[in-house]
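One chain of protein is taken out of this complex; the other chains stay put.
Let's turn to subunit A:
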Amino acid sequence: MSAAIEFRDLFFSTPQGRLLLDNISLALEEGTTTAILGRSGSGKTTLLRTVNRMVEPTGGAVLVHGQKVREMDIIALRRDIGYVIQETGLFPHFTVERNVGVVPECHGHKSGDRIRRSHDLLATVGLDPKSFAKRHPHQLSGGQRQRVGLARALAGEPKILLMDEPFGALDPLTRAEMQDMLRDLLKRLKKTVLLVTHDLDEALYLADRIVLLDQGRLVVDIPASEFLASTQPEVQQYVNAFRRGARNAQAGDDQPLPATSPAEGGYAPEEGGYK
């Protein structure tokens, strides 16, 4: 399989000199989902935004289907890449139908085609076009807004989807429903997905590979199925921090558990999981 997205020796530093991406090299296979994990400020979103040139790297290169994005027409590049963010960014003055059809509209597609495409996509993401097409974003719940955002991202028939914490603001039950829907959708549509998330569970559920960033450096790039068993300290630290609540409930006492150490009830991969 060829790389759909490739980061080559990528650097990004702010005009103030803060290094946000530090020599990242990574290749994403066509049709796979890659989750990027890491602390806030570790460079996850910056890395994602270099793909559609929302951020221009200060060193190295990003390639999409073998072509350097810097040499591509920026408008054409962006229209060929779906983009979903936590805040959805739905246009408040457009109906749901028009929000979904905005990329075909910019391509100059006829109104009838756009409406048909919007309705098909709404059905694909689990929204009945009859009851949702004419609504405005403020008349939707958080989960419904995310579904519309996803439908809009798919409207240009992109091969690549960039998703920046798409379900981060949703309650756990809605998030689980959205994850199920997305997993099913990705299985059918075979998109290359780059997913930024804080949620380890989400990464394990949706991704084929997991990439861990720390202070702009790539720490780990492994198959999702191997992530929990990794002995790398940064991975263990992340896993421990994520599973504190469950461990605490299992331990049944009020003693706070360590956030980072695998000892004393922490994650012990050599023993097959949690103590």
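We take it that contacts are C-beta pairs under 8 Å (C-beta built on N, C-alpha and C of every residue); 3 or more make two chains touch, one makes a residue touch a chain; residues count from 1.
The working rule: contacts and distances are computed from a predicted model.
J.: Could you tell me which of "4-phosphopantetheinyl transferase family protein", "Osmoprotectant transport system permease protein", "Acetolactate synthase" or "NADH-quinone oxidoreductase subunit J" is the UniProt name of the chain missing from the displayed complex?
T.: For the chain not displayed, UniProt's protein name is "Osmoprotectant transport system permease protein".
J.: Please identify which residue in A:38, A:57 or A:137 touches the non-displayed chain.
T.: The missing chain is touched by A:137.
J.: With respect to the chain omitted from the figure, which of A:89, A:126 or A:142 is a touching residue?
T.: That would be A:89, which touches the missing chain.
J.: For the chain not shown, which residue from A:102, A:123, A:189 or A:222 touches it across the whole complex?
T.: A:102
J.: Since one chain isn't shown, list which residues of subunit A touch it in the complete complex.
T.: Subunit A touches the missing chain through residues 52, 54, 74-81, 83, 85, 87-93, 102-103, 106, 136-138, 152, 156, 162.
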